[in-house]
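Here the complex is missing one protein chain, while the rest keep their positions.
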Amino acid sequence: MLNIGILGCGRIGQVHAGSIAHVDGASVAAVADAFPEAANALAGKTGASVMSADEIIASDGIDAIVIGTPTDTHFDLIQAGAKAGKAIFCEKPVDMSSDRIRQCIETVDAHGVMFLTGFNRRFDPGFAAIQARIAAGDIGNVELVTILSRDPSPPPVSYIKSSGGLFRDMMIHDFDMSRFLLGEEVVQVYATGSALVDPAIGEAGDVDTAVAVLTTASGKICQISNSRRATYGYDQRVEVHGAGGLLRAENMRENNVEIATEQGFRSAPAQNFFLERYAGAYVAEMKHFVECVASGTSPSPNIRDGLAAQMIADAAAQSLETGVPVKLG
Amino acid sequence: MLNIGILGCGRIGQVHAGSIAHVDGASVAAVADAFPEAANALAGKTGASVMSADEIIASDGIDAIVIGTPTDTHFDLIQAGAKAGKAIFCEKPVDMSSDRIRQCIETVDAHGVMFLTGFNRRFDPGFAAIQARIAAGDIGNVELVTILSRDPSPPPVSYIKSSGGLFRDMMIHDFDMSRFLLGEEVVQVYATGSALVDPAIGEAGDVDTAVAVLTTASGKICQISNSRRATYGYDQRVEVHGAGGLLRAENMRENNVEIATEQGFRSAPAQNFFLERYAGAYVAEMKHFVECVASGTSPSPNIRDGLAAQMIADAAAQSLETGVPVKLG
Amino acid sequence: MLNIGILGCGRIGQVHAGSIAHVDGASVAAVADAFPEAANALAGKTGASVMSADEIIASDGIDAIVIGTPTDTHFDLIQAGAKAGKAIFCEKPVDMSSDRIRQCIETVDAHGVMFLTGFNRRFDPGFAAIQARIAAGDIGNVELVTILSRDPSPPPVSYIKSSGGLFRDMMIHDFDMSRFLLGEEVVQVYATGSALVDPAIGEAGDVDTAVAVLTTASGKICQISNSRRATYGYDQRVEVHGAGGLLRAENMRENNVEIATEQGFRSAPAQNFFLERYAGAYVAEMKHFVECVASGTSPSPNIRDGLAAQMIADAAAQSLETGVPVKLG
Partner (left out) sequence: MLNIGILGCGRIGQVHAGSIAHVDGASVAAVADAFPEAANALAGKTGASVMSADEIIASDGIDAIVIGTPTDTHFDLIQAGAKAGKAIFCEKPVDMSSDRIRQCIETVDAHGVMFLTGFNRRFDPGFAAIQARIAAGDIGNVELVTILSRDPSPPPVSYIKSSGGLFRDMMIHDFDMSRFLLGEEVVQVYATGSALVDPAIGEAGDVDTAVAVLTTASGKICQISNSRRATYGYDQRVEVHGAGGLLRAENMRENNVEIATEQGFRSAPAQNFFLERYAGAYVAEMKHFVECVASGTSPSPNIRDGLAAQMIADAAAQSLETGVPVKLG
């Protein structure tokens, strides 16, 4: 039995606690949160003990920690957790600073602890099936990847201001997905964007509509588009062209019903909420974490994947600012 | 060059004349119609001569006739045409009376002329592909066939009164399709129906909503449903279940555009008009006719197929009246 | 808190216990099974007590029972449960004999207990959405309903022999669905069928491929087709035609990925297992049960719905045997 401590009992911490209930061989042993009510509520649901984060990290009875606290606290918790020999499941982004992620890699390596970066979309059944088919050679050499992500509606401008910007906050998921599907490192990034959804986002120095073009050393290309708005639900699609064919994943719909009238055939909007859309992905992600700890294998995505995505995001932000493509590595 | 005489220059005669323009090795040599304006108009478009039906049948320069006149004139034209040695393309139904179709078969056989019954749907690219895949064994032994046909809106009640009823006028296409796809003769028919679309249709002694269940000697089953109304276009679908899988044909849409909004994803209605829906089928049907004449092979569907469908329609009408299944053959 | 006793800890009892965990205000208080290992296993998972069925029914601490035992035990459990004042959730069929279901109705009515019949498909998000849209008038008056159910593969012949036959064992779900969607009682049934999947099923006196045609007093028609085989997954579809349009529910697929190659576009098979396909339906069904108990409203489907479906199944079996339509009511 893997005893897990949940650090951060907000929305994402609750999701991970719920996932653990579906994973054999793992249980929520303790929970911590800066707000006692949040910790108590999650403890009530899971039967876990309430402790402080420090107590959890110090406890011999805890084997692994799930870090779902605010991003600016990740660094210290990773440092402490790694030194205490805990297996670490850390929400993305590992840190806003690539340099600090490099420091975390050093500590994690030095103490030989297992580290999973929470890019949950790798575990979506559709996207995972696409990657498995690529790996199986079903479409031959990958040539062109197209990724589209659109949120149903923008977050508050207050959130935008501290988010690190669209590339580090939102498109970072797609940067990880591009590496997952291209199977090769990105060497150059061009990005551009506009504030079309809400002028206030532009005034806050960010964009809400953006595209990026990524290229690899062998000439593979990845196109990404993002928007903070999609009236028809949470739009999450991937399309991969290879020498032998095409793989693509459509959106999940709210239901499978169609109505036909004089106006034509109408089917349901896309599932609107990320927790619903990626419910299966979160459970699969936790299973992978627990299996990696049990078997001693390195997870995918690991901490270096976290760094790589952050570096692409930094390059994209720089490209937007400078107006020219930015080289990586 | 096959010189063809068109008997009847109404809507369907015009369709067949238009098809002939797309078929190499055939041309419209002469046209006939009880209304001189109709004949003149079609002659103007095709460059054909205007003659009477009798003249066309008597002419040595005409090799084949296309009969698109009112159903009650088919019998005499078939008799005369067969005796004159013309290849015959006759619109469905061959005749409202199975006995008279049998007489036509005798004459056609006696004079050894080629005869195609105009069940155009066998030539629809989708339905033809399904039949070809069945014949190729792609789904193994056929077990269950489901056919759905819905007209966009009912014809005038005046038409209904002289139509022979829904089973002989509308579902007869599906009876032919059932034989085409089952690959085995129908031995029993159960049919029921209601006047739900328009009470006047019921008062005229007919139904506008109907289903039939057909069974074969080996136990294969075919379900058919018909309605005189479909708000979302001309609904024409076929589904075949075999031991190894399913084959199905969806409707043709007006275009391939989808709009997504808060209300979900909406695509275009089905093509609304039979001439548009079956445009390709009419051309393929004429090609088949011309090729059969050229090669001396018997067409599919031939005159016996015309009789078989009529007999199923008769049995369905009798089942509706008596309330019990009716045996055939 | 509604304290529930689970009678029968086999596959379906486990499903219902799992559903209760997702329903606020309800918990599994006790479990019973003829096999102690089964009861102990489910008690271990849920934290419930192991009791005998009699003890559960006699216990003051139990408010409701879920009957998931073999069909021939339902009658006695319903009688005892109703007399003890328990709310009852009973798996379909209530009983193989319509007369005995009528006796249960008397007892249930006499003691004023709440009774839900476990036709889970009414709670499928797609089928429930169709019924809600019909009720909202989105397609006007319902005219024609088409229901298709195909199991991935036939059960063992030993099961077939004690199943009551395809109409009472399998198509009964569709009979309930027909009433749910037609919104009007069925007055006549015609059914036919064959043993095409497995001759041994025929030798056991049953069919494995069957259709039924149901009609209502106002002339609405419902077509049903069933097969014990579908190579491409568990095929469960509903299509409803009304005066104003069409509502239909497609199958749920294993995932939303498509691959395109020279062979065309290929997407995943239908979800293959009923527990996966109807996972959401089982939870919604239990929520409805718990809400009905809490609010004192009669559930849908209730015990009279269980009787009505059984009577249609009896009529269908009689129609298959006699070869003619059978009147109901």
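Chains: A, B and C, in written order; residue numbering restarts at 1 for each.
Methods note: a contact is a pair of C-beta atoms (placed from the backbone, for glycine too) under 8 Å apart; a residue touches a chain by one contact, two chains touch by 3 or more.
For clarity, every value in this text was computed on a predicted model and none was experimentally measured.
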Item to check | Contacts of the hidden chain among displayed chains | outcome: A, B, C
Checklist outcome for this item: Out of B:203, B:250 or B:321, the sole contact with the unshown chain comes from B:250
Next on the checklist: One chain isn't shown here. Among B:68, B:126 or B:165, which residue touches it?
Outcome noted: B:126
Next on the checklist: I'm checking contacts with the chain that's been left out. Which of B:34, B:260, B:275 or B:328 qualifies?
Outcome noted: B:260
Checklist entry - Thinking of the whole complex, not just what is shown, which of A:21, A:221 or A:279 touches the missing chain? => result A:221
Item to check | Residue of A:130, A:230, A:249 or A:286 touching the missing chain in the full complex | outcome: A:230
Next on the checklist: I need the residue numbers on chain C that touch the omitted chain, in ascending order.
Outcome noted: 231-232, 253-254, 260-270
Checklist entry - Residues of chain A in contact with the chain that isn't shown? => result 141, 143-144, 146, 148, 150, 190, 192-197, 209-211, 213, 215, 218-221, 223, 225, 227, 229-232, 235, 241, 243-246, 323-325
Item to check | For chain B, residues in touch with the removed chain | outcome: 125-126, 129-130, 133, 138-139, 244-252, 255-262
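Assume only the chains that are shown with their structure count from here on.
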Checklist entry - Which chain is the middle one, judged by CA centres? => result C
Checklist entry - Where is the C-beta contact count highest, in terms of which two chains? => result B-C
Next on the checklist: Given that chain B and chain C are copies of one sequence and touch, is their interface built from the same residue numbers on both sides (over half shared) or different ones?
Outcome noted: same
Item to check | Cα-superposition angle relating the copies chain C and chain A, to nearest 5° | outcome: 180
Checklist entry - So, what's the distance in Å between the C-alpha centres of chain C and chain B? => result 41
Checklist entry - What are the residue numbers in chain C that touch two or more other chains? => result 244-246
